[in-house]
Structures are given as structure tokens and as C-alpha cells.
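Complex shown without one protein chain; remaining protein chains in place.
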Amino acid sequence: MFYREAGQFKSSYKEDQAVFPILQDRVGVGLMLLVAFIGIPLLTSEYFISAIMTPFLILALAAIGLNILTGYAGQISLGTGGFMAVGAFAAYKFATFSIAIGGAETTIPLVVTILLAGVVAALVGVMFGIPSLRIKGFYLAVATLAAQFFIEWVLVKFGWFTNYSPSGIITAPPLEVMGYLFDSPGEKYIFTLSFVAVMALAAKNLVRSHIGRGWMAIRDMDIAAEIIGFRPLHTKLSAFAVSSFFCGVAGALWAFVHLGTVEPEAFGINRSFAILFMVIIGGMGSIIGSFIGAAFITLLPIFLSNVPPMIGWDIGVDMISHMEFMIFGALIIFFLIVEPHGLARLWSIGKEKLRSWPFPY
Amino acid sequence: MEDIIFELQFFLEVLISGLLTGSLYSLVALGFVLIFKASGVFNFAQGAMMLFAALSLVGFQELLGVHWTVAFVMAIAVMVLLAWCVEKFVLGKLVNQEPIILFMATIGITFFLDGFGQTLWGSDIKVMDVGLPTGSFDMGGIFIDKLELVAGFTAGALVLALALFFNKTKIGRALRAVADDHQAALSVGISLRTIWIIVWSVAGLVGLVAGIMWGSKLGVQFSLTLLALKALPVLILGGFTSIPGAIVGGLIIGSGEKLAEIYIGPFVGGAIENWFAYMLAMVFLLFRPQGLFGEKIIERV
Partner (left out) sequence: MSLRKFVLGALGVAVLAAPFAVSAPALAEESLYLPKLVYRTGPFAPGGIPTANGAVDYWAMINERDGGVGGAKVIVEECEFGYNTDRGVECYERTKKKHGGALVYQPYSTGVTYALADRTRKDKIPLLTMGYGRSDAGIGSAFPYVFPMALNYWGQSTGIMKYMASQEGGIEKMKGKTIALVYLDIAYGKESLPIFRTMSEKFDFKLKEYPVTFPGIEQKATWLQIRRAKPDYIVMWGWGVMNQSAIKEAANIRFPIDHFIGNWWSGAEQDTVPAGKAAIGYKSATFSAAGTDFPVIQDILTHVYGKGKGKGKENVGQVLYNRAVVTQVFIHHAILNAQKEFGVKSVSSEQLRWGLENVNMTDATAASLGMKGLGPNLKISCNDHIGGGGVFIQQWDGKKWNIVSEYIKPMNDLVIPAMEKSAAKYLKEKGVSAVSCS
């Protein structure tokens, strides 16, 4: 009843091929954007915006990146943290480029800096994607850990990347776009959200294009894809490039918007694992799934650790943390058992229900 | 001339300690192999199982004041119980799912075990004392870590025992049948449930042994779970499905990373061990995508 496309006729190919062909989807996405851009900054607390929403959005962006690679192109990667680190440090180098060469006044605009950082990450991603032409499955997953550890090591080891900071940390410049300073948590949130919204739409568009279909063909059966004319080299490496671009931008945002001062450790191996979990739990091959997965992995533990104090249950923070781990683990297993295809699948089941409500057949 | 002798001796020492350290990695990797071989599950929880087993052993020792052999038996019982629970509540419900889903489920197990182990036994560091020797002995100017020597022998014995178990016993044959083809095994009357419980129990036992070795070395603490990362390159090098592969992989990775750290490290700033192990494994993979001893992957359209 709420979600029925009956009566929505397409009279041109263009309409038929729109990103959101159904009216309700368009309204839904519009509403979500409205809530995200206006509702949340106006209605919620600073804590919610700066400690929950901002990191959630950035990690969701990284999860979209990995989902392109793992969910759409079928290449499991555990190097996400490394590619995020490349993005963060490249952004830092671009941002301080004028200071480093002698303090010229001109700087690269911030948005360009972040996008360039994504491009650098994409190049590095392509480099580490080459082994995927030969190695598959879990073997590839473990091989991408080489990228993770190598990148971390390079960033720690060579002072050039941090402008010779003694402890190997980088400090983000102020977030200024066209003379406007994004300073308060709300402004930073809007800044992040704009990036994430645009890039998520871009990803949504990309995966249904010729390139995206190529990725999916490779994922489903690479030999067959090769036979029908998708070149594995181009297809796999383009997936690595696009994926790493997203991760790189996410990394730059993480450093510049969320933390401000970071060490390479912030993009360690745990980050890579966490993002892979987001993709699997959220749903492989689904953009909305990346958001749901990121919400599950980042918000649920915080929620769990907030519950006992809220209901006045004093069992000590260590006990709360242990409970958090146990319940979190149990919930992962629970959701896998009820819905092995990820939470995004629940989303589409929900849509199906809404369509036939109140007279299911 | 003396320099050359010293350098040769030093090289030998590096090689030997690398091989011994490698056998310690193999112990961790073995657990992964066992489970992957019999159920096709990449068991992310192996590190957590190792910690949990070691914690249980030390915990029983402290709690009940029993001799370590008694605690050892009790810890085995705990691991068997754990294997039963894993089959009952997790794997049994996920039969016929894709490998990546099963992998994710083991991550759930990891989180659960991390929390559960710390709830039971606390997060503080515990001293593991099962009478293993410490220190090193001097063999013509080469120092050899006694503990690692014991670990090396244990790893060897374990592999031998497992190889016999897999090849000579009836259960072992059933295990191999399941590994080859679940459905075919079912159709000839092998119970998948029993086999999975056995395999997870054996992996738990291997985890316990690895936990004892590493626990004696570092004390039993949460950081032991991080050892799983050291075992992964061993695993891909040796192949996910080969028990001897885990040993050979461990030896190659162990000696390779030590030699690299000492002879290449100083020129590039050091601390290259971590990524070098993975790079080494990756280079091997480029030539043999299924690992050194892995089964050949045959693909059909």
C-alpha cells in the first residue's frame, strides 16, 4: 500500500533508468537527506553529532568503498585501513604543501585536497590490487594484509610523510572552504555529510553502469565474465581504484574532520577488520547495506555500553565492556542465522511487506 | 678471519632462532588448518580460542590450586564443551552457507569469547607456570632459547600425531571424507555434527598447546589473541588445507622474517618483520595461488 509502484508508468528510457525509478524511493531518499541535513543538526545533542554521527558517516563511506570491491567485484580485502591511511597522509601532504616548500600563501582548496588524496589512494590501491589477478578468495584477503602492514610501516618509517614530525603524527589544518570555516561539531557534520551523500549517490550510480555490471560479472564467475568479454585486468583494477578512492577520502575526512591529530595507528589492522565486518553484516553488494552495517558495527557497542548505567545497573565498567563484547558477538551470530545475506536484505524484505500491506498474499 | 667465523655463527644463530620461532607460529596456524580442512570455515576465532584455553588452564590452577596436569585436563574439557556449543548454536544453524558468512560467524564467536574469557578470568596478566624451562643454553657460542626448543619438538610431535590421526584412524578417514565433499560424506553415513565437534575440539586442544607455549613466553594476557595475525602468513604460505604445510610455512616465515629483519632491516629503518612475512607469502602465492601444499583449485564454468 505504501510502497506500490503500480501506476507509475515510464514513458522514456531515461525515466526507466533513473537511479531511483520509483517515486517512493525518491521521496524516501529526499526525506532521509532532509533529516540528515536539517533535522539532526537542529534536534540532537553535540555528543550525538560529533561522537556518533560524524564517525559513523565517515566509516560508512569507507564501507561503501570496500563494498564496491568486496560486495560488487568479489575481491575480499583487508587493506582498507591502509588505503584510508594513504588518503589521510596524502591529504596532509597536499594541505601543507605550501608550508613545506617555504611558506607560500596559496594553498590548495580543501575539497580539492581531499579529492586528490582519494586519487593518490586509488593509485596505491591499484598497485596492491595487481596480485588479485592471480590470487583469490581468502588467500587474497590475507595477501591484502601485506598492503595494510606495508603502508603503515612506510608512513611510520619515512619522516617525509609527516613533514618530519618527531613522533610521526600529523595535524590537520583548519577546515576552510571558500573562506568559510567549518569549526563547530554541527558544521563539521554537515561538511562530512555533504561528501558522504554525494559519493554515496555516485557509488549507487556507478554500480549500475557498465563498469558496475563488469564488477558483478567478475564476482559471480570470473572465467565466464572473461569469456563474455570483460577483461579481468581492467575490471578488477578499476574496482580496486574506485574502492580505494572512497577509502582514501574517508581516511582524509577521518583525519581532518573527526580526529584532527592522527598517528598511523588510527588506521591499523583493526580498522580494516571492522570495515570488512560492516560490509558483511550490512550486506554485500548493497550501498544502503554499507550504512546499515556501519551503524551496526559502530553504534551497537556504544549503545550496549550506555545501557547499564542508564538503567542504573552498577556492575563496573570492565564488566559492562565484557558484556558488550559478548552481546555484540552473540548478535552478530544471531543476525547471520536469521539473515545470512546481511541486514540490507531485511531492508528489502521490509519494503516487500510494505508493498503488500495490509493484504499480504 | 675471526670476523667471518663470527658472522657465520651469527647467521646460523639467526637461522636457528628463526626456525624455532617459526615452529611457534605453526602451532597457532595448525588450529586454523584443522578447521578449514574439515569444514571449509576460515576460523577467525582461533586466536581467541587459544587465549581462552590458556586462561582456563591458569584460571583453574589459581582457583582450585590443582597441579597443572589436572588443570590441563579440565581445560581440554572446557574446549570440548566449547566445540559442542559452537556446533550446536552457530555452525549447525548455518549449514550450506557461503564461506564468508561462516567466516563472519566465527568473528561473532571471537567477540563472544573475548568478553566471556575476561568475564570469567579477568583481564589482568597471569603467569603461566607449567614447568617449562626458561632461559637459553649455550651451544658453541650459539644461544638457543630452551622454551622455543621445547615448542619446536611439541609442534613436530603434534603434527606427527595429527597426521597419524587423519590417515590411520577411522575418524580421521571420516574427517577427510567430510573435507572432500559434505554431501557425499553424509550419504555414506558420516555424521557431520560429530565430525565438526571433533574437529573443533582438536583445534581447541591445539590452541591450548599453543596457548601454553606462548603463555609461558609472554604471560597469559589479552595480547595473545594478536598472535593470530602472525599465523596468517604461515597459513597462506602453507596452504589452508595442509597440516605439513603449516609446519613448513611456519619454518619459512619464521626464518625468512628474522633473516630479513637482520640483514635487510637496518638498511630501510627496521621493523619490517610484519609486512615482510606477508609480502613473502604473497610472492609465493603469485607462483602457487593455492599455497605450497594446498589442493589445486579447479574451476569450471
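Just a few scattered comments:
All chains are identified by letter, namely A and B, in their written order; residue positions are counted from 1 within each chain.
In this text, a residue touches a chain if its C-beta (ideal position, glycine included) is under 8 Å from a C-beta of that chain, and two chains touch if they have at least 3 such contacts.
The structure displayed is predicted, hence computed values, not measured ones.
Summary of contacts with the chain left out: across A:108, A:123, A:224 or A:300, the touching residue is A:300. Touching the missing chain, out of A:219, A:236 or A:322, is residue A:322.
Residues 44-48, 50-52, 55, 96, 99, 153, 156, 163, 165-169, 171-174, 183, 258-266, 268, 270, 295, 298-303, 305-307, 310, 316-318, 320-322, 325, 338, 346, 349-350, 353 are the ones on chain A that touch the missing chain. With the whole complex as reference, residues 10, 13-14, 17-18, 21, 118, 123-125, 127, 134-136, 143, 145, 217-219, 221-223, 225-227, 230, 257-258, 261-262, 265-266, 269-271, 273-274 of chain B touch the missing chain.
Simple rule for what comes next: only the chains that are shown with their structure count from here on.
Between the CA-based centres of chain A and chain B the separation comes to 32 Å, rounded to the whole angstrom.
Across the complex, chain B meets chain A through its residues 42, 89-90, 93-94, 97-101, 103-105, 107-116, 118-119, 123, 229, 232-233, 235-236, 240, 268-269, 271-272, 274-275, 278-279, 281-282, 285-286, 289-291, 297, 299, 301.
Partner chain B is touched in their complex by these residues of chain A: 76, 131, 134-139, 142-143, 145-146, 149-150, 152-153, 156-158, 221, 223-224, 227, 269, 273, 277, 280-281, 284, 318-319, 321-333, 336-337, 340.
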